[in-house]
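This view holds just a subset of the chains, kept in their places.
Residue numbering begins at 1 within each chain, and the chains themselves are lettered A and B in the order written.
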Amino acid sequence: MNLGATWAKAWIRTSADVMSEHRVELINLDREIGDGDHGENMDRGFQAVLGKLDDLPADAAPGDVFKLVATTLISTVGGAAGPLYGTAFLKAAVAVAGALELDGAALVALLTAARDGIVLRGKAELGDKTMVDAWTPAVDAAAAAHEAGANDLDILIAAANAAEAGAVATEPWVARKGRASYLGERAIGHRDPGAQSSALLLRAAADTAAA
Amino acid sequence: MKKLVNDPKNVVDEAVAGFGAAHADLVSVHQDPNFIVRKDAPVAGKVGLVSGGGSGHEPMHGGFVGFGMLDAAVPGAVFTSPTPDPILAATKAVDGGAGVLHIVKNYTGDVLNFETAADLAAADGIEVRSVLVNDDVAVKDSLYTAGRRGVAGTVLVEKIAGAAADRGDNLDAVATVAEKVIARVRSMGVALTPCVVPHAGEPSFTLAEDEIEIGIGIHGEPGRERIRLEPADAIVDRLLGPILDDIPFVSGDEVLLMVNGMGGTPQIELYIVFRHAAEVLAAKGLTVTRTLVGNFTTSLEMQGMSITVLKLDQELTTLWDAPVQTAALRWGR
């Protein structure tokens, strides 16, 4: 699939399905080292987005889709994840503003802007055991794939793979941001829920591009 | 999970509606987005006080809306910070022209959502100041954590800042007295049982029949340390140690002692705790001049409690004693 508005909407629709499907898994991860709401938050947010996607004008660009996602997540998710994902999509929307179809460079710019937005709001560094630990490897892998001449789909697959690996990599760590940081050593052995939802989101991006 | 709920998705909406119906003399409730404001909001010329956060900590914050305390409370989903929209709407609803103070508990989600709402309110020409409550000594305030959490000490900040606002202090002054309380209040809690978030349906952690969690927060999150059940007095000692070391409190200080139930603990146990806590403070030379015992900052049906100590002075004592008329805290009128 070309990476135009149709793909952007499909990505978001698939993400909504994925968040519903993985709601309990994300809740359980968050019960272990947080407060047990992450799956509920993501599901609520993406369901709200789903209800609004059809209101977009027919000529909406991908950036318009992401802007709608941003404002809807900000106004429905709450918690830490709401502002963080909201800012990510807002910055992503700005990064690809105007483009009707995204090429590899735009994809990398989109992912980079999203990650930068999360870091801007949350001030987390790599290794703090947050969603940044999924996004930064994803950005790096996407950039490397693009540089190596990969096509759009492969860039997204590289990003999704790296995000998944990044989420898994958070397991042995102590957390330094978010609720899990209160736990000290007891966070060890548990995957960060936000890193996991980030990996799900990026996998959805690749899956819809492959369709 | 056994709860007196209908659809778990409607827990907050229905509870807020019920709260509004039960306390129509004190508050008005707005739904979609949910926020609770003082019946007489906005009070012209008065600094507006807004607090909020995830639901599940009742009576905090809705129970503290009314004369002498909060102008508005913004309840999020259970244990989830509200989004900026209702915070913004509440901020606008209570702006009497003298600016609005946001009293925010120090959690990433609360901080970020209130921040966004404050930016939006400022863009609408409302002067907003924020204070961050972070009284929980169970979490070390270091570069390697999200900082200390805001727990039951929040109630004291809201009461005292509310009294300052109702006596006519300006925004700077109200923020200053709120910061003063924050600087002088410390808390720590213990859980005997976990709690179950309605939409999760499972407890956030499990404890064996002889285990307790020391240093829990107020979101059903695990604490810092798990130990064997001990007599109440020994548990009190464990909580008071870090509290008293942190500021530090010194002999001769006058203090407010708060024993806060986490929601599922019988009052009889809270008074057993109070008794020994007061003894310990007395032995350290501290004078307990003001007290608060009950369920104020809860974690749903969690069994457990937290102890909060606030170092008083003449100003804080006067503001504490000032009339307050809310669903959960009421005296002097």
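Everything that follows uses one rule, which is that a residue touches a chain if its C-beta (ideal position, glycine included) is under 8 Å from a C-beta of that chain, and two chains touch if they have at least 3 such contacts.
Only a predicted model underlies this, so the values are computations on that prediction, with no experimental measurement involved.
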item: Assembly formula [one copy per chain kind displayed, counts for the whole file]; value: A x2, B x2
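Rule of thumb we're sticking to: only the chains that are shown with their structure count from here on.
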item: Mean-CA-position distance for chain B and chain A (Å); value: 32
item: Touching residues on chain B, where the partner in the complex is chain A; value: 54, 76-85, 107-109, 112-113, 115-116, 138-139, 143-146, 149, 197, 199-200, 202-205, 217, 219-222, 224
item: Chain B contact footprint on chain A (complex, rising order); value: 27-28, 31, 33-37, 40-41, 44, 74-84, 121-122, 174, 176-179, 181-184, 186
